[in-house]
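Omission of a single protein chain aside, the complex is shown with its protein chains in their original locations.
Labels run A and B following the written order; every chain starts at residue 1.
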Amino acid sequence: MANTGFSIELAKMSKSYNQKNNVIDKMDLSIVPGEFLVLLGPSGCGKSTTLRLIAGLEAPTGGKVLINGKDASKMNAIQRSIAMVFQDYALYPNMTVYQNLEYALRVHKVPKQVRQQRLTAILASLNLSNYKDRYPSQLSGGQKQRVALGRGMAKKSQIFLLDEPLSNIDVQLREKARDEIQKLHEQNGQTIIYVTHDQQEAMALGDRIAVMNNGKIQMIDTPENLYHNPTNLFVAQFVGTPQINVFKANYFNHQLLDESGAVIANLTAYQDDGLQEDTDYLVGIRPENVQLTTDATKGDFQVEIESIVDYGRYKQLTLKVFDRLEIKAVVSDWQRHGNQAVYAKLTSKAILLFDARTHERIQPSRKLEPVLE
Amino acid sequence: MLTEKRNWGWHVLLILIVMAIMLPVLFMISNSFKTLQESYHAILQLIPAKPTFSNYLTLNKQINLLRMVSNTFLMAMIVTLGKVATGLLAAYAFQNFHFKGKRLVYFIFVATIFVPFTTVMIPNYLVIAKMNLLNNVIGVALPQMADATGIMLFIKAMGKIPASLTESAKVDGIPNRKIFMNLIIPLLKPSIISVGAIFFINSWNEYVWPTLVLKDKSSFTLPLALQNYISSEGGTNFPLAMALAVIMIVPPLLIYMIFQRYILNSISTSGLK
Partner (left out) sequence: MLNNNSQIEEAVNSRYGPRASRKPRRRLLPFLYLLPSALLLLVFMIIPIGYTFYLSFFNWNLIAPTKEFVGLANYVNVFTDPTNQKVILNTLVYIVLLVILNFILPYFISLIVNFFIGKMKGPYKILFFIPSLFSLVVGAMLFSWILNPVSGPLALFLRDFGMKVPQWTNSGAMAIVVICLITNWKVFGYNFILLLTGLGAVPKNILDAAALDGVPKWRVIWNIVLPLNRGVAIYVFILTIVQGLQYVFTPINVITQGGPYYGSSNLLYHTYLNAFVLYKTGNASALATVTFVIFLILLFIEIKFVEGRHKDAD
């Protein structure tokens, strides 16, 4: 039976453990039925707490959680229709794989035949049929993770919450497990909230990604927009590897100047209205948008190559600028040219500007076309 | 419904248990300050109308209180120091050395916890008698100076010290004796305090083995003295007995008030393997 999933809405939801500072601070979030939303953020940012509040494992100290349009505070586990996969899987150690999947159904008196039918199919789809009589302690990390997933699937809930489900399994297995989760979403159409601190995982999975920090959602958007059009410095720095280059520069006469007065970049017309003359801004430029050349044109500046790391598919260069700044560049190919001077050019369209104090993004006046390399 | 709610019904039950446990102790303290008459007639009055020290003074006249307190203290101190010292040494051996038969030796050590005292009391009595240590607190203390429970608790505490610490000391060529004295002992301080406190309290209260060894009244420890004030035929002078009991419970209570957290932690871990 395919379902469409429940909508979830958080209305100024807050959580505090000590009545002083909020772990979750007046969070607003609205998730449509059947959406795959990823909560992304560094550890301790409140993403797992958000999940626990939605699950009802903890009660918010302010605001509301609405599930399927209704206030969830009075709902029990069944009415919320939530299944959850925990980071450490939380399998019942004293039950076999089959019993783990069956337990909730048995408690809620689902007929034995229905149980058997449903579980056999789930076990087969997760390649667990041969392990159904094993205990969790006899399984590998990847198998445990699949059992946890299967236990969530068995309930046929409208909402599926996943709390860092892949962080405890080997890197090699992760991609496969990711595909499994995506397949599960396509087949069942549940609303999924997926918590992770791994931005690549987030980019690969989410319809939308909500980036969290300090108990607040910093930005919620598609992976593409997060990367190219971040709303603040935190999002710009958290998303993308290697990390975005950030340095201070002075805006003067359509140009960005370094402390020493050297020109770093010329800004195109639409980029610089709204900027104050002779004011410091934070400049963000992703490493792949730093272009290297041996013949300089206007606005280019000389760099010194400190190191080159060859990742095969691309090379990552660490550059020293004005003897002071260190910036990174990613290029597909780079040959050392003896003692020749090397110049860097910042693709002006790809420059992101942030307020030096608030770290908020200063949006260009015209919608920027995403620059793809 | 998933989050915990306060349930006052259960609290009522738990508070009743606290009262059942604590009220006898409170009444004991109260009665020790009442005269015999008052203790009869105002039996349920928790605060004595006219508090009096007369029971304590009578006690001091009837028995040599100071001597019994020092007997008990001496015995408990010897047992505690002995158990802590032998326990730390043995725990270090089990934790830091590998030798043939280690598992078997450890098993035998732990198994001694399960030996009932009646199985060893006759031979031990004969040995202590031979050593001329009857009526002597040293005779009480001597057979008890090693204790497998203490060894187990110390092993657990040592297990929490990162192995790299002792290993790096060994690489630096520091001899075991110095690692033990200068590194392990200081790091184990909290657990030495708590295990020592538990040993002291248990020994302070000890009754069975002392009744066999200490027959002469001048060698009595406090529990034996208290037993003398309890008559099985009735007619016990309870305020008097209670005054002695109050004297007995003060040191353990003080130790508990100071080291409560350490003590409860040690007891908690003793159950978890």
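One rule holds for everything that comes next: contacts are C-beta pairs under 8 Å (C-beta built on N, C-alpha and C of every residue); 3 or more make two chains touch, one makes a residue touch a chain.
In this text the structure is predicted, and so the values were computed from the model without any measurement.
S.K.: If I consider the whole complex, including the chain that's not displayed, which of B:F33, B:F199 or B:F238 touches that chain?
M.R.: Checking the options B:F33, B:F199 or B:F238, the one contacting the hidden chain is B:F238.
S.K.: Have a look at B:Q62, B:T112, B:S168 or B:N182 and name the one touching the chain we're not showing.
M.R.: B:T112
S.K.: Can you list where subunit B touches the absent chain?
M.R.: With respect to the unshown chain, the touching residues of subunit B are 2, 4-7, 10-11, 13-14, 17-18, 21-22, 24-25, 27-28, 40, 43-44, 85-87, 89-90, 92-94, 97, 99, 102, 105, 108-109, 111-112, 114-127, 142-146, 148, 151, 173, 175-176, 180, 201, 204-208, 211-212, 222-223, 226-227, 229-230, 232, 234, 236, 238, 241-242, 245, 248-249, 252-253, 255-256, 260, 264, 267-273.
S.K.: In the complete complex, the non-displayed chain touches which residues of subunit A?
M.R.: Touch set of subunit A with respect to the missing chain: 52, 55-57, 76-78, 82-84, 86-88, 90-94, 103-104, 107-108, 137, 151, 155.
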